[in-house]
Every structure is written in structure tokens, then in C-alpha cells.
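This is the structure I have questions about; it appears just below.
All protein chains but one are shown in place.
The block that comes next holds chain A.
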Amino acid sequence: MPDATGLAGIGVSAGVAAGPLLRIAAAPALPPPVPVGDPEAEVRRAYAALAEVVADLERRADRATEATVAEVLRAEALMAGDEELRDAVREHIEDGTDAPHAIDAAFGTFREMFAEAGGYLAERVADLDDLRDRAVAVLLGLPMPGVPQPGHPYVLAARDLAPADTADLDPDQVVALVTEIGGPTSHTAILARALGLPAVVACPGVLRVAEHTRVLVDGATGRVDVGVDEATVVAARRDAAAEAAAVAGSSGPGRTSDGHAVKLLANVGSAKNVPAADQAHAEGIGLFRTELLFLDRASEPGRDEQITAYREVFRAMAGRRVVIRTLDAGADKPLPFLHQDGEPNPALGVRGLRVARRRPGVLTAQLAAIAAAAADCDADVWVMAPMVSTLTEATEFAAAVHEAGLPRAGVMIEVPAAALRAGDLLRAVDFLSIGTNDLSQYTFAADRMCGELADLLDPWQPALLQLIAICGAAGRETGKPVGVCGEAAADPQLAPVLAGLGISSLSMSPRALPAVRAALARHSYAECRRLAELAVAAPDAVAARKSVL
């Protein structure tokens, strides 16, 4: 690799891929207006640009593999080819406006009408802006904005990916993602993991790489090699394929190379997710979210409905552990039947177990339904509460669980107060489960939804790891299980660190499970403990991640 240079970012989705780098083109700026000499020629120019946009949208619709995406693209093509729009463009040009400004003005009229109509149509204003940008780009001889569709595999580079860009992202063409900004919880990272694409975020310099330069992306280490030769690409692909085969071939319970067990569990929302968990050889369910049942409801779901839904999952998991979480909703995830008025700061409001302060009946009804469902199934049912902050809350919850006839009560560790007192809590309950997304949010006072603060929500932040260490130590001391569910549990590189911190189970989306199993199997327990020490002692998240590579 004689001429290659390296860029460094944060690897957020493991895997290695290489290809020519292409960027998402930016929306073109309107040039200053120019006088129109030949209106007829100018009209032809404008119409040709609109026709090119229509043709491009139709080509993309033809290629789209998803029927919905194709339909959306065809509806957009209809808009770009609209006769009324063309008439408006002609009128503006005949009044002396040049083609780009006439197109801008014509779309502007409809934009206003859409915005005025409000609701659904107001949301479509962005579509109109996109169509205008595309037509203007054609007129100016610039690439059309959006995700490129060159018809061959490439590495997509962008400042950051907007949700709108991703509808159009073709996994057959895009082999890896690299963004200049963003963090492990950014849209890019989530999307990349969902599509199984290697991805690197927070990679400064990537936008200065010349288009079509061949780059190699390592989504585990965060390295982006620029200007690599073909032999390097071939070698990297071979290594990646060998790694993928090793991961795909992994099965059985989670353990380190010397046999220290770390249970590998799956997060599910309903019985529909159980087959995926089975396919990944999950040892049980580490997080059964019950919110699904309560969403969009004007009234609480009835007892029988709840029993049926819980029983489906318990039955499917006969003989295995199922950790079911009581309703996690409230100010942050409002549910109609809870009638919660706007709270000034939903993340700091009445949510999770706190809802039981106002509506204790919802919790007791749910616990009764869980107990009834568990009674005629063989699953090992554990129950846990979200958003617990104090020993009193934990004690009261455990009492309610036991009163309902359920043997195992636990609490989620999502706020620093609970993590700091993990030892106390473990004397009151049977297990802990750490929700790293919320724990990060509250530890760093950084809203989970705030993309700009994504670096603070990085699960490798040493302060977060230190809180996890407190919980892990409490688990070792009391001999009670302490698990992690949430984004952090799905990170294969973090798995040995978490094991070393004393975590006894990891629960994640089934898709992530094989890679985590393979990562654990590559380290001895002593190594895990050493890596955990290094990561907690690191000065920042980037250094913590580097310390274990």
C-alpha cells in the first residue's frame, strides 16, 4: 500500500469493505439572476431539466426493490413532471426570469399551498425542495443531490446521513459508510448496523478525499485507508469473509476462551421476535419490552389481552429465562391512556416505574397478568422495573412482584443514583439490568435524541464504564446477576470489557448476538478483567476503545 494514507474515525459497525469513494452531493445554491435573451430557449432549457429529474426518478423507481420506495419515487416523478408546474415556469420565464429562478419560483407557489394546507402536506414541503434542488442542479451541470446511484459498488461518504437520504440507500451498491461527524448512536450508526454495513463516523478529512479514490473501511477499528491498491482490497475482503464465517459458525452459550460464562440473551418486543432469537442461539430473553401492547391506546389493555401476549413469549421460551420489563412509558413516551400533560422536561419527569406513583393500578394489573401468564408456562420468568432511582422504589417494587406470586424481581439501572447504590439495591432485589442508553443520557446530561451530543452518549465513555463497574462489583459480592441490555451489549469489542467489569449477561438484538459470542470466545476471563481496567482508566471514549484493540 505504497501511496495510501490513513484517516481515523470511530468504528460503529464492524466489517471491512473497500471501493471507490462517492459523496452525497450538497443542494446547489441558486446563482445570481441573469437576464433572459431568448425566452423560448430558456423555457426549453427549464423543461429539459424537469424532464431529466422525472427520468432519473423513474429510473430509480425501476431499480427499487421495495414496492413502497418505488411508489414514493413514482409519485415524486409525477410532481416533477406536473403540467401546472411547467405552465408556471413558462409564465415566470416570459416575465423575464431565468430558468433556475423560474423553477424555484414555480415550486415556491406550490410550497406555499402545501405549507398552508398543513398536516401531512406541510411535511411534503421537503419533497418539493428536493425536486427543485434536483432540477436546479441539472441546469447548473452539477450532480443531483442525494445518495449517488452509479450502478456499481462504492463507499458512501457524507457529512452525516439524514433519514431522508437513507430511504434511497441501495445495499447492493453501498458497501460501507463513512461520515465526517456523528457518533455511535447517530442515525448513520444505527442504519449501518441494521443493514450490516461496515461504518466509520466522526472521521475528519473524509470529505476532502477526491471522488472515485479507492478506500478501505474497517468498521471495527475506525480506520479508513485512502488510495489502497487492488491487492490490499482483495486481502481485506478475504480476512473479512473469514471473520464473517467464524461469526456465523458460532453457537452455544456465551463464554470466554477459558469457560467463564456470560449469558447471551435477546431483546424482544413480542413473540414475533422469538424466531430471530432462536436462530441466534440466544440463551433466553434478557429484555421483553411490554410497551408495544400499550401504544396508541385510549384505555389500558385488558387483563386477558395482556396474559395472551405475555404467554406467547413465555411458551416459546419454555425452559429458558425471560426477563420481562414492566411498562416503560410516561413523560418521555406518552401514552394516550395515561393522560399525561406536557411536562417541562419529559426525560426528567414521571416515566417508567414513576408512573406507578400516579397510577399504581396499571402496575399491579400488569404484574397480575404476568403472573397468570407465567403460571401455565415453563419459562423462568423474571420481572424488572424501568427507571428505578432509590432503594425505597426497589424495595416496594420487589414486594409488589412477590405479592403477585412471581419469584424473581429486579430493577433496571438507568440513573447514576441507582448505579452508585447498586450494592444496596441488590440486597432488596434478585438482579440488576443496566440500560446503557438511559444511563448515558442521565450521566452526561445529554438527551439521547440529540445527535449533536452523540459523542457524550458513546458507551465507551469511561465514566459510564465506571458506573457499570460499581454494579458489576456489587453483583460479584452478592452473587446475584447483573446484566446489560441496550446498545452497549451489542458491541462485540465492548463485550469482553463488560464481562471483565463483572457483567453476567448481555442482552441485545438477535442480529448482534453471533459477533458478540465470537468476541467473548477470543478472550480469557483474565484478559477481560485487564481490558476492563484499561478501559475504565482511559481518559476518554476514543482512548478507551483504542486500549482494547
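Note that in this section contacts are C-beta pairs under 8 Å (C-beta built on N, C-alpha and C of every residue); 3 or more make two chains touch, one makes a residue touch a chain; residues count from 1.
To be clear about the criterion, contacts and distances are computed from a predicted model.
Colleague: Among "Cytochrome c oxidase subunit 1", "Phosphocarrier protein", "NADH-quinone oxidoreductase subunit E" or "ABC transporter permease", go ahead and choose the protein name stored in UniProt for the chain not displayed.
Modeller: Of "Cytochrome c oxidase subunit 1", "Phosphocarrier protein", "NADH-quinone oxidoreductase subunit E" or "ABC transporter permease", the absent chain's UniProt record names it "Phosphocarrier protein".
Colleague: Taking the entire complex into account, which one of A:40, A:62 or A:84 touches the absent chain?
Modeller: A:84
Colleague: Just name the one of A:34, A:55, A:113 or A:248 that touches the chain not displayed here.
Modeller: A:113
Colleague: Going by the contact rule already stated, which one of A:75, A:248, A:417 or A:450 would touch the omitted chain in the full complex?
Modeller: Going through A:75, A:248, A:417 or A:450 one by one, A:75 is the residue touching the chain not shown.
Colleague: Just the residue numbers, please: which parts of chain A touch the chain that's not shown?
Modeller: The missing chain touches chain A at positions 71-72, 74-75, 78-79, 82-85, 110, 113-114, 117-121, 124.
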